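One protein chain omitted, others in place.
Showing subunit A:
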Amino acid sequence: MAFVVGENCINCKHTSCVEVCPVNCFYEGPNFLVINPDECIDCEECVPACPIGAIYSEDDLPEDQEHFLDINAELSDIWPQITEVKEALPDADKWDGIEGKLNYLER
């Protein structure tokens, strides 16, 4: 069980979640963040911290985003840890809420 970063983070990457995570379980790629499901301790702090509602409890993950479970598990093993907030991506506002962003995920 864990929390999962969903599609809306792609090309936005506000990073406000990483600061509130008590166990530092966020990992960073070029245009997306992921949660390591084994390290997440289900505190839920990151959910309200995300300004664009991109983080879900595994149980509440929309059906059309279920593949993000595997994406979070896989990429958190490869990407480096992120613990400090940084600037959101430059076009974050423009990308918020756009559908089908998975095509833009850079690994």
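Operating definition for what follows: a residue touches a chain if its C-beta (ideal position, glycine included) is under 8 Å from a C-beta of that chain, and two chains touch if they have at least 3 such contacts; residues count from 1.
In this text, contacts and distances are computed from a predicted model.
Enquirer: Which of "histidine kinase", "ABC transporter permease", "Radical SAM core domain-containing protein" or "ATP-binding cassette domain-containing protein" is the UniProt protein name of the chain not shown?
Expert: Matching "histidine kinase", "ABC transporter permease", "Radical SAM core domain-containing protein" or "ATP-binding cassette domain-containing protein" to the record, the invisible chain is "Radical SAM core domain-containing protein".
Enquirer: Name, in rising order, the residues on subunit A that touch the hidden chain in the full complex.
Expert: Against the missing chain, subunit A presents residues 1, 22-24, 36, 38-39, 41-45, 59, 81, 83.
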